[in-house]
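I'd like to ask some things about the structure below.
Here the complex is missing one protein chain, while the rest keep their positions.
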Amino acid sequence: MSEQNGHAHTIVGPGVYVAILFALLAGTVLTVWASFVDLGFWNPIIALAIATTKATLVLLYFMHVKYSTKLTKLAIAGGVFLFLTLVSMTLADYISRAWGSW
Amino acid sequence: MNHISPVIWQFPVKWMTNFPLFPPEASTIAPQMDALLFFMVLVSLIGLTVVVLLIISFSILYNKKRHPVAEQIEGSILLEATWTIIPLGLFLVMFVWGAVIYFRVFTPPANAMNIYVVGKQWMWKIEHPGGQHEINALHVPAGRAVQLTLISQDVFHSFSIPAFRVKREAIPGRYTTVWFEATTPGTYHLFCTQYCGTNHSQMIGDVVVQTPEDYRKWLSNSTSGVSLAQDGERLFASLSCSACHNARPNARGPNLANVYGSRLTLSNGQTITADEAYLRQSILNPSQHITQGYAPIMPTYQGQISEEGVIALIEFIKNLNSDYRIQQTLNTTDLPPESEGKTPPAAQAPAAKAHATQGRVKK
Amino acid sequence: MSTNTIVSLPDQETARIPKKNFLTKENGLLSWLLTRDHKRIAILYLITTTFFFIIGGAAAALIRLELLTPTGDMVSSDTYNKLFSIHGIIMVFFFLVPIAPGVLGNFLIPLMIGAKDVALPRINLLSWYLFVIGGCFELYMMIFGGVDTGWTFTTPLSTHYVNSHVIGAAMGIFIAGFSSILTGINFIVTIHKMRAPGMTWFRLPLFIWSYYATSIIFVLATPVIAISMVLIMLERVIGIGLFDPTKGGDPLLFQHLFWFYSHPAVYVMILPGMGIISEVISNFSRKRVFGYTAVAFSSVAIAVFSFFVWAHHMFIMGISTYSALLFSLFSMLVAIPSAIKVFNWSATLYKGSITFDTPMLYAFGFIGLFTIGGCTGVMLATLGMDIHVTETYFIVAHFHYVMVGGMVSAFMAGLHFWWPKMTGRMYPESLGRLAAVILFIGFNLTFFPQFILGYLGMPRRYHFYPPEFQALNVLSTSGASILAIGYLLPALYLIWSLRHGAIAGNNPWQATGLEWQTQSPPLTENFTEIPIMDHEAYDYAWLERQSRDNRREEAPSAE
Partner (left out) sequence: MPNNQAIVPAASEPAGAGHNEHPSYLLHHFQSVEQQADTSNFAMWLFLLTEMMFFGGLFTAYLIYRNWYYLAFVAGSHQLNVVWGTLNTVVLICSSFTMAMGVWCAETRRRSGLVLCLILTFILGLGFLGIKTIEYSEKIEKHHVPGFHYNLSSFLDPASDPEIFKEYHDKPLPLDIARHTELYFSLYFLMTGMHALHMIIGIGILGFMIFRARAGAYISGHVTFVENFGLYWHFIDIVWIYLFALLYLISRH
């Protein structure tokens, strides 16, 4: 009874889904292709960037986040942030261990 | 008072006569740590007193009898900001102060003498450079900076000397260091403070701080005759390290003279300081860091040398300060026949130097 | 009633416990075991967590008995290690973490926000069952030999060196973890979606805010301990090598994962207490909490910041000095919201109209003990100091001050405060006050000497200790026996009061929360009709107006 759910439940149609399906398949092809090209330092970054794009598409359209309430969006953002905290702060320890003799 | 059972009476007497409330300060860091403690206790006491005083005085002033009707008060930004900012400031002071001490405890001075400590379930094995081995005891001279290089053979242990206010974890597979300078001769507790299994509470010992003369006496009386480095030298030969590290031009491995403390360039272009940790890695996981100009052919010795063995080897390598030393080693060891005496050592010196400096810059 | 209490009970001659209430709705064991009523689930939690508290308490009693003498002559070292491991595991995962959400949270959240039930009642029951199943694993583990890793499961000790029932213990924690997760989800959703009309965020009782913060931690931190327990089990069963230094794994990684949960979890163990204290302090000083918004947001701030400080448990364990700096700094920051709360509570008393009923005494105890525990926490977060006192009794004292002196006191405050709501009957007030005082004295006697012991250097988890520490240990043990009385007394009189307590009526404390606007014990659907919240939280003027209206309504009918 709290958050005003004024807007009706949006129904996403098959058109969008088909478009996303093809975008995802294209992304898959792209990332596999990119992995065969030797870009050195950039290989992992590109692979992860493509993966993130794909994941975002799934999130926004398949999972309807684009049409969800602010609350859902905020919750997801918070979760992702914490996930990144876990990874980055732990990694920070491991990386900085090599800096000094400690 | 003897009408109370003397059996029971003995307990309080014993306790009251042996009832420390504060640990002895027996190292240079201890007074600094205690100063920090006193500061923090003071701040906390002030904080606590403020809170308790507020509660008590309000309880007296505004209890229901005296003050039957409460007055509603929303809050006060100013007040709240005050009691946010003041503690924050105090906490930041503690943070900086604490950090300074932390760095002090974990940054040994350059001239510190080094003692190795190996922890295992459930004992401390201590290795002095002079070859003195101790178990569950540590002798150190007063007035001299002592660095401990710790490692564990199995699980986490923690080497704690409360009187010195220092403590350091002994970690499996990795060296850690801590240092102290004892000030007062005496015998102090040594504890393992990291829970390490059944007999954790018996992994204890004594730290004996001696005057420099006593210490020298102790050293000479308890030496086994073979220094740690000599031990290492023997290992160096018997593990046939010298097959590759022999300071010859055709040597397959780099010359190890003066390698300790120098800055090495690795094959991937990084530079790295050859400290104990690096030497250990080089022996157990040699392929992790490949020195520039060499092939990754060195076999791993993981599982073949005990931690004490690695320590002896490291001590040996640390003490290798000339090619001459290496060649001395060679003379005392039986080399594989094909390399035996092919080239007279003297003739090789310049070439070996050139070889040795490859990928290495002395700090 | 004398003026030093605000209790206003209905006329005991005519008063009756309402016939229709959630306790009498249905009968029979099955009606309890299959219930979806949040209040009944709360009672189930109360029974099970009390059971675990007795186990954990018995272990504590044995620990303290053993430590009477330095020579460890009562049990063997192995047994001692198992005792404190079981004590830690049970007390943390099966007592203190579930108790506040499970009992008071379940009971009160729907009542306070004016809902009929939590959002997902079935899930709620499921989480109780998961908790019980997890508990059964622990019981199994204890009966068949116990575990001797400490509650922290330090690798590689727990994975490669001990041969006790680590897998059973880890499995129990894993399963109980899911119970926490589901409870957390349930609370967040309930608080978001089930509030009564007019119940805006800033009209919520502070209790709700702090449970909301707790739930955030439940949802986001618990899965990480779940995965670390899985890793421990796999490491033991097949040797995956992640924590095995001989295979190149890093044993410290486990601690990163473990403390990523377990540090936030310590706030799971205190935040609900802070919520309770806010309610109690406000009610017994008849005043709105000083700086409502600051207190509300500081709960959330604690929850958020708690995620950035975990490595302060690893300062000397081999993390890099640089990240130690970072984590130390964040630990300082996380202490600030707690300080705000403590000062705001104290300021709430200003110009109040204070009475000293049992919950209030516990609340005062909480503030004092939590401040001591918290300040020593800050000392530990200070890098240099931590070197000396880490892994000593200083730590033991610190966390018992916050957990036992803090949270258990707060829980006792809450239990007494809402006892009339839960059962419809009052507990005996003077015994209550006595118990609160005994608890406070016993507690300090038990744990204050441990600060000194810790600074002297007595390591924790020590079965044998040097004889010069004996005097302080004897003090501590004698305190523990007083403490035990302090716990047994409430257990006895609360049970007694179920039958013989005075009938409480709807609102014995004249408190403002919605939970007091319905009958005690409440109906299964909580309210006869969904209430409408038309005033701020802690609006005592509203309460007065309302009771005046009620009286006026009653008056003509009486004539």
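Order as written gives the chain letters A, B and C; numbering starts at 1 within each chain.
Everything below uses one rule, namely that contacts are C-beta pairs under 8 Å (C-beta built on N, C-alpha and C of every residue); 3 or more make two chains touch, one makes a residue touch a chain.
None of these values were measured; they are calculated from a predicted model.
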| item | value |
| --- | --- |
| Chains still shown that are in contact with the chain withheld from the display | A, B, C |
| Touch with the omitted chain, as defined above, among C:Ile133, C:Ile167, C:Leu253 or C:Ile482 | C:Leu253 |
| Residues of subunit C in contact with the chain not shown | 115-117, 119-123, 181, 184-186, 188-189, 192-194, 219-224, 226-228, 231, 234, 238-242, 247-250, 253, 256-257, 260, 525, 530 |
| Residue numbers in subunit A that touch the chain omitted from display | 1, 3, 5, 9, 11-14, 17-18, 20-21, 24-25, 28, 31-32, 34-36, 38-40, 43-44, 47-48, 50-51, 54-55, 58-59, 61-63, 69, 71-72, 75-76, 78-80, 82-83, 86-87, 90-91, 94-95 |
| Residues of subunit B in contact with the chain not shown | 284-288, 296-300, 302 |
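Basically, only the chains that are shown with their structure count from here on.
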| item | value |
| --- | --- |
| Centroid spacing, where centroids are CA-atom means, of subunit A and subunit C in whole angstrom | 36 |
| Distance from subunit C to subunit B - Cα centre to Cα centre, in angstrom | 39 |
| Per-residue overlap in subunit A, given as positions that touch at least 2 other chains | 102 |
| Multi-chain contact sites of subunit C, meaning residues that touch two or more partners | 321 |
| Residue numbers on subunit A that touch subunit C, as the complex places them | 1-3, 71, 78-79, 82, 85-86, 89-90, 92-94, 96-97, 99-100, 102 |
| Partner subunit C, residues of subunit B touching it in the complex | 11, 14-16, 18-23, 32-33, 36-37, 40-41, 43-44, 47-48, 51-52, 54-55, 58-59, 62-65, 67-76, 79-80, 83-84, 87-88, 91-92, 94-95, 97-106, 121, 154-156, 158, 160, 162-163, 165-169, 171-174, 176, 189, 191-202, 302-303 |
| Touching residues on subunit C, where the partner in the complex is subunit A | 192-197, 199-200, 220, 224, 250, 253, 256, 260, 307-308, 311, 319-323, 326 |
